[in-house]
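In what follows, a single structure is set out as structure tokens and then discussed.
Excluded from the complex is one protein chain; the other protein chains are retained at their positions.
Letters A, B and C mark the chains in the order given here, with residues in each chain numbered from 1 onward.
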Amino acid sequence: MSFETFVTDKTGLQKFYEAIIEKNETYAPVEKFGNFDFKRITRLSECNPESPIEKTRSIKPLFFPRSAKVMKYVATSAGTEIAETDKDPLAGKRVIIGAKHCDARALQVLDKVYSWDYIDTDFRNRRQNTVIVSTRCDKAAIHCFCTSLDYDVETLDAMDVLIVNGIDGKIYIRAKTEKGNAFLKNFPTIHDSQLPENEAAPALKAQYEAFAATFRLQMNYREVNEKLSKVFDSPEFESLSSNCISCNTCAFVCPTCHCFKISDEKVKDTGVRYKSYDSCNNGYFTLMAGGHNPRPAKYRRWRQRALHKFVYYKERFGENLCVGCGKCTFACPVNISIFEVVNQVSDTAM
Amino acid sequence: MDYTKQIREIATKLFTEEKIDVFVGYRTTGFDENQVPVIITGLEEIPKLIFNDKSVFNLTNYLKQEHTRNKRVGLIVKGCDSRSLNLLLTENQVKREKLFVIGIACEGVCDDEGNKMQHCTECMFPDAVVFDEMVGTTHDARLYQVNADVRELASKSLVERREYFETVFESCIRCNACRHSCPLCYCAKCVIDQETSTLYHGANTTSSAFHALMTWSLHLAGRCVDCRNCESACPMNLPLHLLHKQNESVIYENFQEHMAGVVEGDRGAFYKYSMKDPDDFIM
Amino acid sequence: METIVKDQHVSIEKPEIAAPPDWEPVIIGILCNWCSYAGSDLTGTSRIQYPPNIRIIRVPCTSRVDPWFLIKALQTTADGVLVSGCHPGDCHYITGNYYARRRFLVTKKLLSFIGFHENRIQFSWVSAAEGPKFAKVVAKVTDDIKKLGPLHLYKKENFEK
Partner (left out) sequence: MARVGVFVCFCGANIADYVDVPMVVEETKKIREVKFAIEYKYMCSDPGQQLIREAIVQHRLTSIVVAACSPRMHEKTFRKALSDAGMNPYLLEVANIREHSSWVHQKDKKAATEKAADLVRMAVAKSIANEQLFEISVPVTKRALVIGGGIAGIQAALDIADARIPVVLVEKSPSIGGKMAQLDETFPTLDCSQCILTPKMVDVASHPYIELIPYSEVIELEGFVGNYKARIKKKASYVNFATCTGCGACWQKCPVKVPNEYNMGIDKRKAIYTPFPQAVPNKPVIDAAYCTMLLKGKCGICAKVCQVGAIDFKMQEEIIEREIGAVVVATGYDLWDPKPYEEYGVGRFKDIITSLEFERMVSANGPTNGLPVRPSDGKIPKNVVFIKCIGSRDEAKGIEYCSKICCMYTTKHTILLHHKVHDSHAYVFYMDIRAAGKGYEEFVKKAQVDTAATYLRGRVSKIYKKEDKLIVRGEDSQIGQVVEVVADLVVLATAVIPPKDNPELARMLGISYDKYGYLSEAHPKLRPVETAKAGIFLAGCTQAPKDIPDTVAQASACAAKVCGLFAGDTMKKDPMISTVNTEFCSGCQNCVQVCPYGAIVTEEVPMGHGSKEMRTVARINEGVCQGCGSCVAVCRSMAISLAGFTDHQIINEIVSI
């Protein structure tokens, strides 16, 4: 299915963004300490919708917060009462602008795990109530490899509205979903510039091709998937993980990692239960109450991380749990590249 | 500053003479200027080794990792790294006889953009203080100066400082990368991970970030060597050095202690005292 | 007694939220068993009156006080903290308060650096004989913190007064 495409210029886009911000609860990349994190904004000047890839955190926290309050309780001699939980602050109707397409794709992957045996209603509500406006990148960053994975970046419909900076200098705004299409109807200013499909498609394709040509990293994901499923006992994991310092940053910035821990904090007689990010690279991640830890060694945790991304998730849900965004590699203090790791390990497969 | 040749020569000698089992150094990423720490185990890997002003990461962190445990380790240390090594030796975390330390007379390292890092411009001890072999030309002693960022922030009003740090703690995502990348954070289980309902701070709230970072910086007070591994690891680019440098300036100015890790056997200001310590802040 | 380190830049925190009219600060007092706790007992037996805002926690020695307690207190229940111990040289455990003194100074300066008013974290030496001094110290700390208003900075979410 194809939706309408509109063409505009820089000022038009700016007006479009301003109109979004004015009418909606809007989230956008806001700079803090040289880093872009998605925050609630009220003015366009607060954010940079075209923030650099390597410095932008994913939009995952807007759907799966870094720490979410599960419940609040009061324990007295009269018994333990679950206090009235606050309304989910992320459940309202909202718009995200400046999202990267890989981040949007990551949500599609996460949808699978969140609506599998148990449906996470919070996550689903947040997804349903959010319009994602994504700008297609012009140039791949050094660790990007989204074009090498099991989704087509060109036809990707994970975002509701796609903005493309055409190589002709024009800016194309295109709805990618019904939700996006309906959303665009609220902005009459850009309607004047509707393009017929036969004009829009080549412009978008041309931009994509120019973009796709900038990738340093290329791989054949089918081969990697295939080979990785056979390398569980590869000694390569040990040497590849040798310079990992188990800092967990990769998991915290990853747009698809979804492991969490539950913790209680109690003051006086009131307690709050939080659900917060955790990382399988953490040595205590698999520590059990009895003291047994099935993954005490670093390479085992590393293997789990790599294989979960490229083998286990694929086996269960048919998709890679990696969208090729390169965020983990950008964030890694010792520059370990997941791309290198999976490729080198799969090379050892028979 | 490019000591690749010397490092490779020394590493070759060490492996040939079978003095070490592993060597911790740097290699290029293969695609950009930046470097990856690398643990090599034999002569055949020596051509990977490199050392220049992009060799930023403090390698003493690897002394707490399982790949070097109970092995004879060859190691490259810059001035700051050597101070953390000194503390690790003092705190009985590593055995000196198991190490072969290549000390660097460091000219300062550069960030991603190629600019000299701020702490290198302020560095008091660019030369390694612990080493078996020294590479480079040594420097004269430099005077202590309060970190420029700390000075600037301290000159602001209380409200401004509070607002600034509220942003810092709010931006923290509690990934604990700062702790893991710190060579001096080697506790079996960190105090902020202790699981008792009233003690536990695993949640990622501003309050818990405040708690975690404050506790962390106080545990490093008088010990932080300003290698900035924590900042390079922080995915949110938080100015973590501010906390450490603030403590350092208070300690240096009030207790006239040595800088952390400069003197062997010196554990840092919190583990000793003087009768002459300031008392005027106490009623 | 009169020496309180003055914040050179601003004398008072800007209260984020105005104090309710009947607001009373909560001050946590951590006292060493041998001097200050005994001194506070003496204040009691001498019937010297002081403001009722302080809640006292007994520890064997000020060297037992981990700066972590102060952080935890400010983060949860307290509007201000007072730690009190033996005068230098009088420590029941010989050197405890010397170690504590260093930690206190660094902690106080660090907390002040990140935006807590210095008067929220106070220290005193009160001997077992200084009942009147203990009352004065408490009165002063209470007064200081009343001026500063309720502490909201980094309070845990589940804390309600």
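Definition applied: a contact is a pair of C-beta atoms (placed from the backbone, for glycine too) under 8 Å apart; a residue touches a chain by one contact, two chains touch by 3 or more.
The structure displayed is predicted, hence computed values, not measured ones.
Taking every chain of the complex into account, the omitted one touches A, B, C.
Interface note for the absent chain: among A:K15, A:K55 or A:K268, the touching residue is A:K268.
Although one chain is not drawn, its touching partners on chain C can still be listed: residues 24, 26, 28, 33, 37-38, 40-41, 43-45, 47-50, 52, 55-61, 63-66, 68-69, 72-73, 76-78, 92-96, 99-100, 103, 135. In the full complex, chain B contacts the hidden chain through residues 70, 91-93, 186-191, 194, 196, 198-199, 219, 267, 270-272.
Seen across the whole complex, the unshown chain contacts chain A at 75-78, 80, 266-269, 296.
The rule is short, and it goes like this: only the chains that are shown with their structure count from here on.
A complete topology is adopted by the chain contact network, contact being made between every pair of chains. A straight line joining the Cα centres of chain A and chain C is 46 Å long.
One inter-chain figure worth recording: chain B and chain C are separated by 33 Å, centre to centre, where each centre is the mean of the chain's CA atoms. Residues of chain A in contact with at least two other chains: 265-267, 271-272. Among the residues of chain C, those in touch with two or more other chains are 156-157. On the side of chain B, the complex with chain A involves touching residues 29-32, 34-39, 57, 61-62, 65-67, 167-168, 171, 173-177, 180-181, 189, 193, 195, 197-198, 200-205, 208, 229, 232-239. Chain A meets chain B in the complex at residues 32-35, 37, 57, 66-67, 142, 216, 242-243, 245-249, 251-253, 261, 263-267, 271-272, 274, 276-277, 279, 284, 297-298, 331, 333-337, 340. Chain B meets chain C in the complex at residues 150, 153-159, 161-166, 169, 191, 205-207, 210-211, 214-215, 217-218, 221-222, 242-243, 246-247, 250-251, 254-255, 269-275, 277-283.
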